[in-house]
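Apart from one protein chain that is not included, each protein chain of the complex appears where it belongs.
We call the chains A, B and C, going by the order they appear; numbering starts again at 1 in every chain.
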Amino acid sequence: MSFLVIEALRKTFGQHAVVEHFDLAAERGEFVSFLGPSGCGKTTTLRMVAGFETPTAGRIRIDGRDVTGLRPNQRNVGMVFQSYALFPNMTVAQNVAFGLKVAGRSAAEIGPRVDEMLKLIKLPHLAERYPYQLSGGQQQRVALARAIAIKPQILLLDEPLSALDAKIRISLREEIKAVQRTLGITTIYVTHDQEEALSMSDRIVVMNEGKAEQIGTPFEIYNYPRTRFVASFVGTLNLLPGKVIDAAAGRIAIDGREVVSSRGLAGAQPGEIRTVALRPEAVTLNDPRADGNRMEGTIEDVAFLGSVVRIRVRFGESSISLDTFNNPSVQPPERGQAVTVCFAHADLQVLQDAA
Amino acid sequence: MSFLVIEALRKTFGQHAVVEHFDLAAERGEFVSFLGPSGCGKTTTLRMVAGFETPTAGRIRIDGRDVTGLRPNQRNVGMVFQSYALFPNMTVAQNVAFGLKVAGRSAAEIGPRVDEMLKLIKLPHLAERYPYQLSGGQQQRVALARAIAIKPQILLLDEPLSALDAKIRISLREEIKAVQRTLGITTIYVTHDQEEALSMSDRIVVMNEGKAEQIGTPFEIYNYPRTRFVASFVGTLNLLPGKVIDAAAGRIAIDGREVVSSRGLAGAQPGEIRTVALRPEAVTLNDPRADGNRMEGTIEDVAFLGSVVRIRVRFGESSISLDTFNNPSVQPPERGQAVTVCFAHADLQVLQDAA
Amino acid sequence: MKTSKIGPWIAFTLGALYFIIPLIATFEFSLRLKRGEYSFEAYRIVLGDPRFQATFGYSTLLALATIVIGVLLVVPTAYWIQLRLPKLRPVVEFITLLPLVIPAIVLVFGYLKMYNSSSLLPLTSSPWSTNLLLTFGYVTLALPYMYRAVDTGLRAIDVRTLTEAAESLGAKWPTILFKVILPNVRSALLSGAFLTFAIVIGEFTMAALLDRPAFGPYLQLIGANRAYEPSALAIIAFFVTWACMGLIQVFGRGARGASPETR
Partner (left out) sequence: MKTSKIGPWIAFTLGALYFIIPLIATFEFSLRLKRGEYSFEAYRIVLGDPRFQATFGYSTLLALATIVIGVLLVVPTAYWIQLRLPKLRPVVEFITLLPLVIPAIVLVFGYLKMYNSSSLLPLTSSPWSTNLLLTFGYVTLALPYMYRAVDTGLRAIDVRTLTEAAESLGAKWPTILFKVILPNVRSALLSGAFLTFAIVIGEFTMAALLDRPAFGPYLQLIGANRAYEPSALAIIAFFVTWACMGLIQVFGRGARGASPETR
């Protein structure tokens, strides 16, 4: 049996169901993210695991023990909040020691454990500071140390990076992941940021309107989204209307230009309109070597994102975004330039639902 | 003369200089971002342009007119705030019309202008709603419409996307950019998010501790950072210690492995330690075609970021991060795998300062 | 978690009883003017008393004057403090709290010394000017409540950013104050006004010391000389204030409904 088992979880506030039909089985040491837009129920689900909300129906088991009816202080979970929630009247060391003191550990045990935790989050020199003397990023690292000091069975993080600057967000996400991996602690991480979820998780639960739309590895979620919501929330898929020419041969016309998909057009009638999907990184520009589909268009927009340059190419009614790596010796192309976009037959997905 | 000219701007609060030696000349229609960590003075500079703060010293000229001593309501600038700042007692249409009414325009003029603005931000159907009935993203679009309805000479945006969810942030940044381009309005955009600044701006001012560290196009800032701060704040550069072997030939040893830089090692003595910099997107993995530098190491970490997979490869003491595009038909490599990293001689920069 | 909800309900119930039982006792007593039966006779007597009508009218007038002066004094001050001089806020809060802790008696002594008929401003020399003095006394007394209400209202709407937004759109001070700020603190203002009204109606010390025909001294006079009528008056006074408080709640709720925080 899995380490954390959530079965048929449901939570309603009055008439409104915030979480419904939620099932999850996470293994010991796994890092699972709940990803979704605001109001999708991800935080409520996390709070039910923590014990702050009582489920309307369903079971939660940790390591075989049913904790559904237990109070938060009986569950042995570590919680990290978006607002840090450090105790303002205590120093960093006292904050980290709090859970150990409550558990009645001896001073001889608490001291070394606190030192160890502060070393783990790389802030041993700040032990005697008060929370208000720390930056947001430092406060959140202390909150992490405080949560894991009690050796919880499960670590829960509720949008821990949302209140921080972009740069600190990235470095802290690597640190949290490193700490989690070092300790091998089973973790649930709530976020609305797809990049956070993709880069940190072993598995992602994509949530929408209280339901888990898809559960899978980042690779699966990103490359094989099962619903249209997942496809559009995770990543930046090109979605275009295509007119079926010959279903058997996979021939389809996008804005009058014929392309081929090798991924199946089963059952489609000629002349039918279908949505085709194309990942921006699957498309190359003016690549003479590429065999496969080629379409000629005009560059409409160029967005320099850093290591990646995202280019939007327009063809009459439709447009395709494509990603290329930044090359310091070549300036990005200009808007208005005529280009040929190339992509493999295998990369053109035809979605099942009618456009 | 440039449209917006800021000369020797300085602002002190008591003893503390928040902005110093700030010079900028922006052309008509240009989109300039102020990028930097919290407390770097970027918002204070923007507020001096808006007239909310009085400079301690220096001049601000808009279209040749010295506005340094003018009150905000005499400057004809449009301002968008992080907290939206819509008037809660007015509908969307009344909010957008506010500046026009204040300017004493006739109802016959205001009506069509408000319609036009609401069409521009794609919310014409919400004209009669109140701000509290809108989502954050919608509120910020209304705030944008309100700011540009008065046809300001300059549009100022103060971290307009910081309060929004990741997904909405990206779509709204494209919308803001499109509106700005359509109207050709000179714009200053304050942000701490490098991706926002890189993707939207014609030019970026990277700020640190009250000073402009570098002013340049996103391409220049990202590929040719002038200071170590810019290099580390913008993008994710690999910085490694290298031991000079032969300065003339550009030969240098990283962790005992010899590599070659074609970008100059002038004046370095053999045996000297220098910092070498390498962009993650300049590095490829196991590329048989690549000529140039090759180093063998072990994969330490794999972060799936969506269209890009970031892989960290370890060599004894150092490690190199590299970016590859996601390929749906190939699973990302595993941690612990032995690999060869390849990069061109021209991509290895040797920084001037000693490591 | 469910068990822990009982505690506050008990506290709430005890608190409610603490106020309600004396009230019911008073009400019950006020109905006993006619021997052997419950009647509203005491109320009929009290409401028919011309002194009741006169003093209640006088106090109402003074309360309205107090509200007008208080609003004109408090709104601009609270607004400017919040906008430009946040560092002065503790000082101003301190000053607005003073009337709570300076006994009314001290204030009145000060006024009497300052404005007696031989001083530069002989405000106690005619009834009209004594009324003015009493009004100023009431303004002082109501200041803490008015200031708190307005300040809370202003804080809830991020005055600073709204002002800056209006300014950058070309608006000048009058427009900002009347079109942007006031409409958004209207309910806070009303709540402060009703509280002021209730306080002025019930005030005794100042009116008595300045010898004005207000409702408070009348209440005490009746209280000292009659048996059942004071209870009836107390109940009437209670319902007047209760109506004021009810209106505060109504307006307070209306404001909350229209503010973005409650979404």
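Throughout what follows, contacts are C-beta pairs under 8 Å (C-beta built on N, C-alpha and C of every residue); 3 or more make two chains touch, one makes a residue touch a chain.
This is a predicted model, so every value here is computed, not measured.
Participant: Tell me which residue among A:9, A:147, A:185 or A:259 touches the hidden chain in the full complex.
Facilitator: In the full complex, the listed residue that touches the missing chain is A:147.
Participant: Give the residue, chosen from A:4, A:50 or A:221, that touches the chain omitted from the document.
Facilitator: Residue touching the chain left out of view: A:50.
Participant: If the hidden chain were put back, which of A:76, A:214, A:238 or A:261 would touch it?
Facilitator: A:76
Participant: In the whole complex, not just what's shown, which of A:89, A:106, A:269 or A:329 touches the removed chain?
Facilitator: A:89
Participant: Under the stated touch rule, tell me which residues of chain A contact the chain that is not displayed.
Facilitator: Considering the whole complex, chain A reaches the absent chain at 50-52, 71-73, 75-79, 81, 83, 85-89, 98-99, 102-103, 130-132, 143, 146-147, 150, 156.
FYI, only the chains that are shown with their structure count from here on.
Participant: From chain B, which chain is the farthest off, judged by mean CA positions?
Facilitator: It is C whose centre lies farthest from that of chain B.
Participant: Can you pull out the chain pair that has more C-beta pairs in contact than any other?
Facilitator: A-B
Participant: Would you mind pulling out the distance in Å between where the CA atoms of chain A average out and where those of chain B do?
Facilitator: 23
Participant: Compute the distance, rounded to whole Å, between the mean C-alpha positions of chain A and chain C.
Facilitator: 54
Participant: Could you put a whole-Å number on the gap between the CA centroids of chain B and chain C?
Facilitator: Comparing mean C-alpha positions, chain C is 53 Å from chain B.
Participant: Provide the list of chain A residues touching at least two other chains, using ranges where the numbers run on.
Facilitator: Counting only residues that touch two or more other chains, chain A contributes none.
Participant: Which parts of chain C, given as residue numbers and ranges, touch two or more other chains?
Facilitator: none
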